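Notes to accompany the following structure.
Here the complex is missing a single protein chain, while all its other protein chains stay put.
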Amino acid sequence: MKFGIQVNEGPYTHQASDTAYQFTKAALENGHEVMRVFFYHDGVNNGTRLTTPPQDDRNVVNRWVDLAEKHDLDLVVCVAAAQRRGLVDEDEAKRNSKDADNIAPRFRISGLGQLIEAGIQCDRLVVFGD
Amino acid sequence: MILHTVNKSPFQNDSLAGCLRVAKEGSAILLIEDGVYAATKGTKVSASIEEAMKSVKVYALTPDLETRGVQDRVIDGVELVDYAGFVNLAAEYSAVQSWL
Partner (left out) sequence: MADEMMEEGGTVKKFMYLNRKAPYGTIYALESLEVVLIGAAFEQDVSLVFMDDGIYQIKKDQDTAGTEMKNFSKTYRALEMYDVEKLYVEKESMEARGLTEDDLVVDVEVMTSEQIKDLMEDQDVLLSF
């Protein structure tokens, strides 16, 4: 199966990102393909490199980054949602005159078309949210 | 047939109720996250789950039950799956409808 994953909520406040991660990991470990993980609404906040969660708890952002490293996972943050919420890469910072960027490695910012494309190309689109 | 997922407690909002109205006979419901409370015995929604099981399969995600300490009181007939099982269900059914 080729899966597309949509994550609608940010790290910690909702369990959505956790469940999405566990599902994605299980899918990959069982030999399925995960074409893309698309982060929408507050889900874009999974893509910041600036979190410092407590040491005794899971590191939601780093987990996604590590999974992406291991499996060459495409982690996409929606540009419109990211702009609203201040999730910025170098290009976006230049384009919108921001004095900093904060995106985590392995995440990339792109358009909503990437979500629709995943819907079209994948066998299953699974949505995790509130 | 579709796999429906419900992630909210039935005491918090009406996602489960909406799902039960619209889940067709032969489809399946997987309770995840706070939705697993609906899988527990002796609540005011237990009867509606038992009723639903006459026409749809009801599953609950074990890690979420255990995390919440309610793994010991699951309604008879609710099948337990782990994350690998969740993936298998998503593959087995034709599409996944998330009730958020």
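All chains are identified by letter, namely A and B, in their written order; residue positions are counted from 1 within each chain.
By definition in this document, a contact is a pair of C-beta atoms (placed from the backbone, for glycine too) under 8 Å apart; a residue touches a chain by one contact, two chains touch by 3 or more.
Keep in mind that this is a model prediction, so the values were computed, not measured.
J.: From the touch rule at the top of the page, work out which displayed chains the omitted chain touches.
T.: A, B
J.: One chain is left out of this view; which of A:Pro53, A:Gly86 or A:Gly111 touches it in the full complex?
T.: From the options A:Pro53, A:Gly86 or A:Gly111, the contact with the absent chain belongs to A:Gly111.
J.: Of A:Tyr40, A:Trp64 or A:Phe107, which residue touches the hidden chain?
T.: Selected residue, touching the omitted chain: A:Tyr40.
J.: For the full complex, which residue in A:Ile5, A:Ala81 or A:Ile109 touches the chain that was left out?
T.: Touching the chain that is not displayed is residue A:Ala81.
J.: May I ask you to list the residues on subunit B that touch the chain which is not drawn?
T.: Residues of subunit B in contact with the hidden chain: 1-2, 14-15, 18, 21-24, 27, 94-100.
J.: So which bits of subunit A touch the chain we can't see?
T.: Answer for subunit A: residues 6, 8, 40-41, 80-81, 111-113, 115-117, 119-121, 125, 127, 129 touch the chain left out.
Convention: only the chains that are shown with their structure count from here on.
J.: Quick one: which bits of subunit A touch subunit B in the complex? Just the residue numbers, please.
T.: Spelled out, the residues of subunit A in touch with subunit B are 1, 3, 8, 15-16, 19, 22-23, 25-27, 29-30, 32, 123-130.
J.: Which part of subunit B faces subunit A closely enough to touch in the complex?
T.: 7, 32-34, 63, 82-84, 86-88, 90-91, 95-96, 98, 100
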